[in-house]
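Structure incoming, see below.
Missing here: one protein chain of the complex. Every other protein chain is in place.
So, chain A:
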Amino acid sequence: MSEAALPVVGSRPRLSADQVAMRAGLWLAVAFLALFLVLPLGTLLMRAFETPQGGFAGVANFRDYASTPALLAAAWNSLWTAALTAVVVVPLAFLYAYGLTRSCMPAKAAFRAVMMLPLLAPSLLPALALIYLFGNQGMLRGVLLGHSIYGPIGIVVAQVFYCFPSAALILAVALSTADARLYEAASALKASRVRIFRTVTLPGARYGLVSALVVVFTLVMTDFGIPKVIGGQFPVLATDVYKQVVGLQNFNMGAVVGIVLLAPAVLAYLLDRWATRQRAATLSGRAVPLRPLPRRQRDVPLLVLCLVIAAVLVGIVGVAAWGSLIRFWPYNLSLTLDNYDFARFDASGWDTVWLSVRMATLVAVIGTVIVFIIAYVLERGAQDGVLPKLARFAASVPLAVPGLVLGLAYVLFFNHPANPLGFLYGAVAILVLNSLVHFYTVGHLTAVTAIRQLDPEFEAVSASMRVPVWVTFGRVIVPICLPAILEIAVYLFVSAMTTVSAVIFLYGPDTKPAAIAVVHMDEAGQASAAAAMAVVILGITTAAKVGQLAVGAVVARLTQAWRR
């Protein structure tokens, strides 16, 4: 019998229960991202091309934009303050990160903790502190030699504070992944320290530097709180969007400015993706970790520098905290807790704080579940077809979308009379969803990193033992990833507590978050109360972070015994 003539009729391909589950998860992921990310952004795009009456405007709105000098000036202002902040903060962050990773200075853990401080506060807090110090009634006003803190100076200084941890984190990671063998090879070839720094250290960190520059630039471009509080008459893109939408009720022009704001953020995001990919390619799995040896000439100056930076970071928070306790700045410096009696300044009083806590808790709980399940399905599910690729791309998009733009997109999408999901508008749900989507990508990347460290064959082994994928997910995947899951939850909680830009268009009279109350009280001239509220937020987020450490230790004892 000829083998070639053998009739080969096989059974049809059939999906197993596992595959059905994964496929369903994928569809849920796609539906979630489509409904709460793609469609709102699409609506925003369309609105930019509409007349106020709803007709097609072509590029007329953009032409209006380009012919309004005030708007163009704001775009230019945003660009140069962002660039200047990046140029100032990245070298500082590099030295700080260098001290953390490449020196033998003491108390590295404490320096690391202090470095994270700005991330725990709303961006308004440094701006308020600067006003205390350098504002019209500031005690150090003379330092500015007649210049006003309200405007570009205040914005850049506050942004440097606010962006410092993001840049330092990226650079610390970039610097900590060095290959000791390169340094050994360089010194065996008798290269001088300067030459080693120039030919090994800097090239190794260059993509980290690009990432840090890009991330800081985007953060400044898209931040709303700082220019709102300390920008004075200095217009930037973020405050322009707010003005167009809230002040002038011109949603179409708001959409146009939003797109103008989106463009550099998307460009920056693409550049960062490129840099990240390059960085991943330079890392070999066989790298030997570098252990710095003590050297006084390097360690002492770095320690001094880190001390100064840490002191400034703590100092700025301290000024805000102190200011919140002052009876009447700067005339009556006696201490009081009156500023914490928020009902005196804002009808909602402490309710805004509880609302924020409730909202941030919901974001953390719901968000962590959604983020982790979607990341799992995208990483471990079938990779064929366009759907996983699309979903993976969509999951990375929120990083490039400024909170204001996403918020505006939500207004336009969910407030549309024809939208059956309109009931979400004005409820806590929309604040939760918007914050969740806005901060989605970082959580997603954390989950993906954790999942990628798992053996790729766990599911295959389980299937061979006829154990369904959801059992393995519950018994193996989740327990192993618990530290990462906790980190995602706390990140989402802290971000949702502190965000202003994501929710400024979306809160209702009964759903005002604390960070928004800070803006309002500052607008009403109640700077001390605003500072008090910012300090309350900082207290809650710090408690969450400390809680993460405590819970993390317990979780580690209970579920991570196998790690050693």
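The rule is short, and it goes like this: contacts are C-beta pairs under 8 Å (C-beta built on N, C-alpha and C of every residue); 3 or more make two chains touch, one makes a residue touch a chain; residues count from 1.
Methods note: contacts and distances are computed from a predicted model.
Comparing "Sulfate adenylyltransferase subunit 1", "Cytochrome aa3 subunit 2", "3-isopropylmalate dehydratase large subunit" or "ABC transporter ATP-binding protein" against the UniProt entry of the hidden chain yields the protein name "ABC transporter ATP-binding protein". Touch with the chain that is not drawn comes from one residue among A:Asn339, A:Thr352 or A:Ser462, which is A:Ser462. Annotation: of A:Ala17, A:Val87 or A:Ala110, A:Ala17 touches the absent chain (contact as defined above). The residue touching the chain not shown here, chosen from A:Ile480, A:Val500, A:Val519 or A:Ile540, is A:Ile480. Although one chain is not displayed, its contacts with chain A can still be listed: residues 3-4, 6, 8-19, 455-458, 460-468, 471, 475-476, 479-480, 559-564.
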